[in-house]
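A single protein chain has been omitted from the complex, and every remaining protein chain is retained in its original position.
Up next is chain A:
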Amino acid sequence: MTEKKLLMGNEAIALGAIEAGVQVVTGYPGTPSTEALETVVRYADRCGIYTEWSSNEKVALETAVGAAYSGAKALVTMKQVGLNVASDPLMSLSYIGVKGALVLLVADDPGPHSSQTEQDTRVFGHFANIPVLDPANPQEAYELTKLAFELSHEFEVPVILRTTTRVSHSCEDVELAVAEPAPVEASCEGFVKDRRWTIFPRLTTERHPWLENVQVQLSERFSELPYNSVSGSGKIGIIASGVSALYVKEAVKGFEGLFTLFRVGTVHPFPEQAALSFLKGVEKLIVVEELDPYLEEQALQLIGKAHLPVDVYGKKNGFFPVGGEYNVDIVIDGINKVLSKLGEPSRLSHASPAVLREELPPLPVRAPTLCAGCMHRTVFYAFKQAAKQLKKDSQVETIFSGDIGCYTLGNAFPLNMVETCLCMGAGMSIAGGLSRTNSEVKQVAFIGDSTFFHSGIPAVINAVYNGADVTLAVLDNRTTAMTGHQPHPGIGVTVLGNPSKAIDIAGVIRSCGIGSVRTVETVNLEGCIEAAKEAMEFKGPSAIVFKGNCVGITKSGIKLTIDTESCTGCGFCIKQLGCPAIFLPPGEEKPFILDSCNGCGLCAQICPSESISEDGVKK
């Protein structure tokens, strides 16, 4: 019996995986992929599925690989940037293959909305010789997840299910084949020893032809699938995949006689046969796709190979934007550009808005900021003071290297405390590099607790081994905050909430050989400034683990107020901290504290006239 449920793309993927019989699910949180694993967790006990947040994507993939080598069905989830971390095992895995089934959910982020890059996983699949499915909406995400498991099992290869933000984070009425996830039939024959699992040059040489042959077979299979479909009847062809295909459908509504749309759901290996029969029916080709010109390159190649007289209009000749997220309006503009180039009279028209963007009055900027009461603010402020002191006492400047997490927001006004940020775990190593080339400057690197376990540890080891004069500040708020508060190896709790051994960050750092390691609570600003000074004065690598709470999970219950009598209106609290709970109404002199105060007490510790205090306990 089928059932319709309102599901987010990521939830649909999780339910599809469970229906496909997934037994092991691993991942590292990363927007927009995170909810897929979190949804599986809701059914893990009932369905007998093993789930874990792994310490990073490489570890997640390798764990899933072990399960798949044993004949189990495994899913591993990450975002596009996480795929880079997992790419080392992945590139070898494509040669080795799997036995049960292994599906990688990789969520791309055109825009980007919350990512460091706009990289395109379709191209990664091409690079790694791994099939890629590209759903357009939650319904397709659900169906293609099941297909991914089937294909992986049948062809013994890992399969990538690639989504984008508008698929992962869209909600839709999804028609499910089974109303409620049933317990998974655990069939897994166990690991069978065989030389095929050990990669060696000789094995690679043997496997390479097999791998290439699989691509051909898959391309043929894909050509027959309904996820690659043709609609419309015009002489102008349009090829699109993922959510872009839906934008095209909406853009050309009413002009179906002018265009023929080829929607590609299985993007790699390219379904050549299906594409060829589509291309033979059109005279011109428009390619509509977010991120890289992947389909465009495939189409150009095929057109050349088959000597077809078809002109191609896409990113490469400037008809569509090369980067950024697409929408119906961008697609309309692009298609219109092509039409006018072709001397076609018909124009697709935009809807007429009540107001144009240019007509809007000036609006306040709402830049994302650290939450009211976030412990990171205290640490940044402490280092700012310590660095100021250092500058005053000995004219030494400081460079602050950041990392990926909520604390990247330390770069925002008025803290301005992040001067470099590259990728997960890079803060400390970059600071190491900076120390070699800026010998007179003090180096401080910030990293979060989850990121420390993800890829921070090797940088610590490197700093010790090579004697980099760097101060590491670990911002330990006991969670992976940015992606929605997932546990990690330092918490002592697994993804299911079961107790586990908590790994002590200071202990790890000490065991790596860092000479000066201190742990400080962030409730005490003075203590934080003292610790920062001491660590910065230490010769050689030093570290401080700052312990505090993320107010996203732990509220203090305390609320501070400003005493209007003694407040001088100096504005110090506003100008120094950027706390969203301290508010100065326009035109007024004295600030007040909003309900959103979480009682960290930082403002009370810096107010020169001691006007801020705790005023009873919040209910």
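Criterion: a residue touches a chain if its C-beta (ideal position, glycine included) is under 8 Å from a C-beta of that chain, and two chains touch if they have at least 3 such contacts; residues count from 1.
As a working rule, contacts and distances are computed from a predicted model.
Remark: of the listed names "Indolepyruvate oxidoreductase subunit beta", "4Fe-4S dicluster domain-containing protein", "Probable glycine cleavage system H protein" or "MoaD/ThiS family protein", the one matching the undisplayed chain in UniProt is "Indolepyruvate oxidoreductase subunit beta".
Of A:Val132, A:Cys188, A:Cys371 or A:Leu525, it is A:Cys371 that touches the chain left out of the display. Within the full complex, the residue among A:Tyr227, A:Tyr247, A:Phe270 or A:Phe546 touching the omitted chain is A:Tyr247.
Against the chain not displayed here, chain A makes contact via residues 4, 6, 31-32, 113-114, 136-139, 166, 169-173, 243, 246-247, 249-250, 327-329, 332, 350-357, 360-371, 406, 409, 412-414, 482, 578-580, 583, 585-586, 595-596.
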